[in-house]
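A protein chain is absent from this complex, but the other protein chains hold their places.
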Amino acid sequence: MIVILRRGATEEQVNRVVTGIEEAGFGAHISRGEERTIVGAIGTSPEMRPHLMEKFTGMPFVDRVVPVLKPYKLVSAEARPEPTVVEVGDVPVGPGTFTVIAGPCAVESEEQLIEDARAVRQAGARLLRGGAFKPRTSPYDFQGLGEEGLKLLAAAGAETGMPVVTEARSPDHVELVARYADAIQVGARNMQNFDLLTEAGRSRLPVVLKRGFSSTVEEWMKAAEYVASVGNLNIILCERGVRTYEPAVRFTQDLAIVPVVRELSHLPIIVDPSHASGNRALVPAVCRAAVAIGADGLLVEVHPDPDGALCDPAQQLSPGQFADVMEQVCKVASVMGRAV
Amino acid sequence: MIVILRRGATEEQVNRVVTGIEEAGFGAHISRGEERTIVGAIGTSPEMRPHLMEKFTGMPFVDRVVPVLKPYKLVSAEARPEPTVVEVGDVPVGPGTFTVIAGPCAVESEEQLIEDARAVRQAGARLLRGGAFKPRTSPYDFQGLGEEGLKLLAAAGAETGMPVVTEARSPDHVELVARYADAIQVGARNMQNFDLLTEAGRSRLPVVLKRGFSSTVEEWMKAAEYVASVGNLNIILCERGVRTYEPAVRFTQDLAIVPVVRELSHLPIIVDPSHASGNRALVPAVCRAAVAIGADGLLVEVHPDPDGALCDPAQQLSPGQFADVMEQVCKVASVMGRAV
Amino acid sequence: MIVILRRGATEEQVNRVVTGIEEAGFGAHISRGEERTIVGAIGTSPEMRPHLMEKFTGMPFVDRVVPVLKPYKLVSAEARPEPTVVEVGDVPVGPGTFTVIAGPCAVESEEQLIEDARAVRQAGARLLRGGAFKPRTSPYDFQGLGEEGLKLLAAAGAETGMPVVTEARSPDHVELVARYADAIQVGARNMQNFDLLTEAGRSRLPVVLKRGFSSTVEEWMKAAEYVASVGNLNIILCERGVRTYEPAVRFTQDLAIVPVVRELSHLPIIVDPSHASGNRALVPAVCRAAVAIGADGLLVEVHPDPDGALCDPAQQLSPGQFADVMEQVCKVASVMGRAV
Partner (left out) sequence: MIVILRRGATEEQVNRVVTGIEEAGFGAHISRGEERTIVGAIGTSPEMRPHLMEKFTGMPFVDRVVPVLKPYKLVSAEARPEPTVVEVGDVPVGPGTFTVIAGPCAVESEEQLIEDARAVRQAGARLLRGGAFKPRTSPYDFQGLGEEGLKLLAAAGAETGMPVVTEARSPDHVELVARYADAIQVGARNMQNFDLLTEAGRSRLPVVLKRGFSSTVEEWMKAAEYVASVGNLNIILCERGVRTYEPAVRFTQDLAIVPVVRELSHLPIIVDPSHASGNRALVPAVCRAAVAIGADGLLVEVHPDPDGALCDPAQQLSPGQFADVMEQVCKVASVMGRAV
């Protein structure tokens, strides 16, 4: 941590910073420039750092406090230089493969789900998704089938040979979801639901951690660190679009964050084109780009009859559209040296 | 709801829209312009509307679907033209008064809290705040005292004659919080934690609903509608800054949203300058502006020894600074015809 | 245009809207829902529409005014269903090909430029770029060589057989730039410099129109319409990243806007990965994704000695890095059925 003092800071003020650092048990290192004095804190622990930064930031003679180390450890590329492969059931997510998770937005019925599962499996998906607990922005929207949906999901996964991924919306859903699912999804609106992160981590199941739609990469890494801090490193990051000023799309898909995350973390990262665009017409192009930019997989919504879907009809692909997309994805994946 | 078809849409496509509207039980009204055909849906219910909008949006011959009615009812100004006064304990929040909620970021100890409570009461605060369950972006940060904190808060409130407001971070905190507090705060990161909104609503206590730091006004109103939909209209909206591209502040305080919300809703709205700025030097100016722009109150963090605070030291005012702020606030409030 | 009145609007207020539409020479069409009355304006001209929309928006009994038609015509996909191929010198930009424009950020000297031009030509670039007039955010930065730079650029283009693209920063630069260049670039900060757009359009040269870093697609199309409105449809759109809250990158590359623009316009669209990222490590991945998502080309900065560059050293590729990128781009382009 580096404390940059304001111009004209007195010797006594410099000493207050030095003392503050030393009292917290760390070393202080003063550097005097022509216009400014800078004090470095050496040997600070991750537990003390955020607090100390805040404290110095609040002092009126301090201009800025600049962190040197990242505020996360376990999930960082520095902690583990090799990329992590996360196994969901028997399906690997990570380098060398390109893993497509597909299924309907919400589990609606046994028929809908099994028809969908067979179609996506046939087209090349390896993992089945489907929502049983839906987070809905309006209290008047369909909220999901709950445990009944989880049972249907487990059954459809078993029949088609696909491990299943589904969302837990609240800490007290985790145990139930873990009984039926092979991986737990934490949704974008829950990325900073810290109790849910901790519970999901404790389940020991792989966690698909969506990026909050207005979260920085650093906040995303810190959310992953919550899961990791209870001993679970089976985390799959999922970029699903960020909120910008642009009204032409629902969210702006931040594909270029994939190579940024690669530099910072050893965790696999996949892309969800369905929620970002909210528009199935954009999905195929984004899927191709996700492979080309180096993602480890996709999370795509597919419905046997999109127009009749109980949620998000505009963004779900039909099975035929999904099969077309998979064909394109396979071609780009082969250029990238990845097996779908 | 208005469905705008693409140029060149065929008669058969227009009919598919008309049929879709009629099958859902509503009336369809066709208007043919020189370049486009438009179909209006008349009499739609709030339960069906979002789904129907999504469905038509997904049709390839539809250009856009435009909502006519707001996606919330109970909290809207149309539902109740007169402003609502929410009573927290015996303290009113709403027109005619200007209510200041103050206290430390986190409850740390009995001494810290009682000293703080006395100071803010003395300076003119009417409600006491303090966090017992802290949502922290890093797993390495101080997480709050839990139930012990709630007890201290209730005791300090009782002694100083201030009803207390504190945050519930998870649905399963609500019952516990409701045992000690006079109002439940839902934090910005939980604005779309729909299970928490429902639980908080069911407590019948007033709910202080912070705006998500990247939530639109419409999403905020829909979150309030969740609380209202279980029969609780005691909701105080709280603007606490939104995320923008600007790095000079932690969040951009969206003061001008206050008159916007006034037009849309009958609920009272207050402003939190502490979390938005993350910097106590900006707090006094924002407090004055909040009164002048027409807010119903403030939520301000005050600590007896900000530099020694266990969380957010940079944004907390000292008791002396808070007393100065209150003096300025009172002057502007008297111009606005409000009693502090 | 559709005017949605507020709930409870009186007959007299509805009539004011109707009269306003009719006085402007258009037809009015009333639709009465259960809660709201809506008035459509039929046959409005593009010249009158924005003004009329503003006028009704300002009336206190009007809730919203919704446009039906797009505020641009000449550049829209409706005006010309087939994609436009823009020829820069003898190099086509549009469907079937994938055109790479490369060269240094700024023209610094004859040696630098010619070495660079040979290297990028060799690696597969078809057009040469280089800045002679640099827009710099600080008055203390290198501002470019001016006309001397243009001469060097024309010479290097001639020697290597590459038409040249360079930026005009001001309306009064256009004539000079047009004397030496084969296409005129309008920079992101100038996207709404309407005098420059008009002058560039009048030059009859192809115009590379960068998206403003905080411009909506609609504003971008309207800027293109300025160029088109003086009779020049040789416009190449260039996405170069948008400003978001994310500090991990300089700009957020909005790759998914490529398929969005395809739906709206017949103009070719290319991607600039250098300015968006500000970081050469991210450039290769974004280049691959740009091809895969369906862009018509790239604008990439390459410098013979990036560390010694007079501007933007961090984002420029070395010739060796560029050759590697081109190899990857060619592979993805062949999957996409495009010739580099």
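For reference, chains read A, B and C in written order, and residue numbers begin at 1 within each chain.
In the analysis below, a residue touches a chain if its C-beta (ideal position, glycine included) is under 8 Å from a C-beta of that chain, and two chains touch if they have at least 3 such contacts.
Remember, predicted model here, so these are calculated numbers, not experimental data.
Peer 1: Write down which of B:Val242, B:Leu267 or B:Ala309 is the residue touching the left-out chain.
Peer 2: Touching the chain that is not displayed is residue B:Val242.
Peer 1: In the full complex, which of B:Thr99, B:Gln112 or B:Ser214 touches the chain missing from this view?
Peer 2: Spelled out, the listed residue whose C-beta touches the missing chain is B:Ser214.
Peer 1: Pick out which of C:Glu22, C:Glu35, C:Glu54 or C:Glu159 touches the chain that's been left out of the picture.
Peer 2: C:Glu54
Peer 1: Which subunit A residues would touch the chain omitted from the figure, given the whole complex?
Peer 2: Interface residues of subunit A facing the absent chain: 2, 4, 7, 29, 31, 33-36, 38, 40, 42-43, 66, 68-69, 78, 214, 243-245, 247.
Peer 1: Residues of subunit C in contact with the chain that isn't shown?
Peer 2: On the side of subunit C, residues 46-47, 49-51, 54-55, 57-60, 71-72, 135-142, 169-172, 189-190, 192-196, 198, 213-214, 219, 222-223, 225-226, 229, 243, 278-281, 306-307, 310-316 touch the unshown chain.
Peer 1: Quickly run down the residues of subunit B that touch the omitted chain.
Peer 2: Looking at subunit B, the ones touching the missing chain are residues 214, 216-218, 242, 244-249, 252-260, 263, 273, 276-277, 281-282, 285-286, 288-294, 328, 331-332, 335.
By our rule, only the chains that are shown with their structure count from here on.
Peer 1: Which is it for copies subunit B and subunit C: same residues on both faces, with over half shared, or different residues?
Peer 2: same
Peer 1: Report the inter-chain centroid distance for subunit A and subunit C in whole angstrom, where each centroid is the mean of the CA atoms.
Peer 2: Distance between chain centres, rounded to whole Å: 31 Å.
Peer 1: Find the geometric centre of each of subunit A and subunit B from their Cα atoms only, then give the gap between the two centres in Å, rounded to an integer.
Peer 2: 26
Peer 1: List, in ascending order, every residue of subunit A touching at least 2 other chains.
Peer 2: 214, 281
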